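Only a single protein chain was left out; the remaining protein chains are all shown in position.
Let's look at chain A:
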Amino acid sequence: MRGLTQFIADIRGARVRELEEKRINKEMANIRKRFKDGNLDGYQKKKYVAKVIFTYILGYKVDVGHMEAVNLISSPKYSEKQIGYLAVTLLMHENSDFLRLVVNSIRKDLNENNEINNCLALHAIANVGGQEMAEALAEDVHRLLISPTSENFVRKKAALTLLRLYRKHPEVIPAAEWALRIVALMDDTDLGVVICVTSLVMALAQDHLDAFAVCYQKAADRLYRLVVEHEFAATYAYYKVPSPWLQVKLLRLLQYYPPTEDVTLRKVLHEVLQAIMANSAEPSRNVQHNNAQHAILFEAIGLAIHLDTNSPLVTTAAVLLARFISSKETNVRYLGLDTMAHLAARTDNLDAIKRHQGTIILSLRDKDISVRRRALDLLYSMCDTDNSELIVGELLRYLKIADYGLREEMVLKIAILTEKYASTYKWYVDTILELISAAGDHVGDEVWYRVVQIVTNTEDLQPYAAKVVFEYMKSPSSHESLVKVGGYILGEYGHLIANEPGYSPLEQFQVLHSKSQFCVAPTRALLLSTYIKWVNVFPEIKGQLVNVFERYRHVLDVDLQQRACEYYTLASRPDDDELLQNVCEEIPPFPPRESALLGRMNKKHLDTEDKRTWIHGGKDANVEREATRKNTRKLTLGDVNGTGATNGVAHAADAAAGQDATNETINSLLGLELSTSPSSGTAPAFPNMQSAPAAALAEAGIPRLTVNASVDRWYEKLTYTADGVLYEDVQLQIGIKSRYHGHIGQLAVYLGNKVNAPLTSFTTTLHVEDPDAVSVSFAKLATNTIAPRTQTQQLIHIECKKPFSKPPILSVSFLAGSHQTIAIRLPIVISKFVEHVKLGQADFFERWKIIGGPPREAQSIFPIKLDDAGHIDIARQRQVVSGYSLNVLDGLDPNPNNIVAAGILHMSEDGKVGCLMRLEPNREAKLCRITVRSTSEAVAAEMQRLIQKPLGADSIS
């Protein structure tokens, strides 16, 4: 393309902008002429579009060539296509009408088998990323990502393209539906793909925690393989650190989830973290190696803190952090302080941090402002009753020299700490007033509102507070916030100190009134209110006060004038009038409520993109936050399953959160109960739940059960037998062997690959609806591939804690060409934890009677099928009953057809529960009556339901 080279050379050579413009105008005229004439071949089009692009890059307006660019995209030649794509990504913005014309060409390129074209198309999508484009093409990009035929670098690009689309238009990506398929890619053999997919998963998982829950296991597994087993390609070692970027991403990803309950996973993670910390001990070779190590180490410490603050790892980490916060490098100091704040926010025992209090306080004077900020956060987080006086004192001292940008936050923090850890009220009042007088402009209204609230609610404090405020007011220049506090407190409680020398009403009045001329209207209004209160309690200075009202009746400010007029009339009523007294009745204590200060603090953390998993503040703050988060999660889960949890609480919480700051403040000050009815504009948490149950289930991370007749039959059979087939299809067979003892059980799951290809990215996860009642966990992490025609075994440990009715769900997903997921119920039912018990006739009936009728009795009558001879299949019935672990007691019942059985259910938390059963089949009516009595209602009902199922006429076996 000599023309293009010449053109660029000419422009580069232009000495003056005017000459450049002339050259471009000339060229553009030529291009316009060419385009208008038509009949251009691909080469010429490419050349002219390239010139147009160059002109555009130089900053000139360009309004030709778009159509030609669109045509170039569908050209078969790479060089032409490339220029076409370049033009599209550069010349067109995301809302351009031309994009509609391009979408089809892009789709064609995405679908093609040529990976270079795929990449060009992916680039274009990621760069333009318009809404329309995302909607039209997200599906195709996803397909490209998961297609087994895609090259690695296509998949990398596809993952990043999806990430970009998700960041721009999160609503376009059905993240929950794709979750399993995307997570499966984290097992890819190519680390590059894994890094890209992990980035994508990180973004998606933050918003869809439950749907992506599988990634927890994958991340742990991958970390283990990287860090402990050193399983990675040599190209992915960065200064001998195995893929630090991936490690950091995985460690961060793990922090998004609440610490796992799974013992095996915990063990794996512990090992990984230990290895990382051990690695960091070795001296670093150079800057890059050092950086990589530190990056991983800090994330690892974060994860260690997140998992368990009491583990020995955290103790090691604390020692490391202590070294970091006095490091010479600013970045290390910053990260050290930040991580330490994380530790302080989580740990029960602040001693490790307190040891370095001096260093941290010194960091407040660091030369770097961001380090100072982190030090402030850390001090705030590590403050407790023991060191509060010291820290608050230090902060107060620092406040006077702090940066202006930092002051407002500092004031808030000091105010919160002072209130939270005040040992004596005296100290509280002293500190907070010093704060107000020192920080002046940086004191938000919330701070002094809170002071007033606390003083009003604490009777012992009132005289002291009044005195101290008065002393502060005496200083020649007091800040307006102080005047407000003074006005309020002296007005309410001034009379308590009026009899002491130096605090006479007249002196109080003179001091307060001398400040009024420097104040803005709202403060003056507050002072007027103070005066009317004084009219009530200090009749001796009534004259001066009325005088003030008199003068204020003529000011221009409407509020002031109205107050003055009203107060004047009120004050001029005859002395025996009780109205004034009634009006100026002492303020009743405020209802106790959460400080508005905290609300204001936490609001600041809301708008970060990469969400923090913790907040600044002590452990309590974090625990509280976790609790609310869990609650909302539970509630939404309840919704999904339709177990009847009402939305009310969630709505109330939403509505409360939705109120704006002023409302909040007013609310907390006046104690008004703003109605938080569900109809107040908050949409239901999941509006489309009913319409799209599948998506909703996926969103909540509950696997969708694989359903067919044989699955049910296998399951039902296994509920009363120990071993057997749980699932089978052309690819996979799942067999079960189980053993139970008391409340403990062990389930061996045999996973057999029936095809001639390996099953890759093999993932098994367990899902328990009610983890408090029954806990299940794998004994160790499963391998992620099953070789052709082989079998692997996985052990599951089970513990029954309470009665439960929903069996755990095992979901198995794997890649065999396409991605497949099977979710099946594990045959773990309550009866498995029942043990035989032998009872004599007398014993049995005595207990039977003691338990008595409903609600501790569950009874039902159901139809049964007779065998071919028309008899009741007693043998089978007996087999079923004893399969449910009940001991069939012969000779107890006079009717030999009836079956009487007994057992004891073992549970680790709720203890042992006896269970008695009586089965009365009736041949003539083809009916059967089952009665289960148990000391626990839930157990009785559940047992009855279980036993009835295989016996009933509609049983499928």
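Keep in mind that, in the parts below, contacts are C-beta pairs under 8 Å (C-beta built on N, C-alpha and C of every residue); 3 or more make two chains touch, one makes a residue touch a chain; residues count from 1.
Here is the rule we use: contacts and distances are computed from a predicted model.
Per the UniProt record, the absent chain's protein name among "MHD domain-containing protein", "BHLH domain-containing protein", "Exosome component 7" or "Nicastrin" is "MHD domain-containing protein". From the set A:12, A:36, A:367 or A:400, the residue in touch with the chain omitted from the display is A:36, counting the whole complex. Where chain A meets the missing chain, the touching residues are 15-17, 22-23, 25-26, 28-30, 32-33, 35-36, 63-67, 98.
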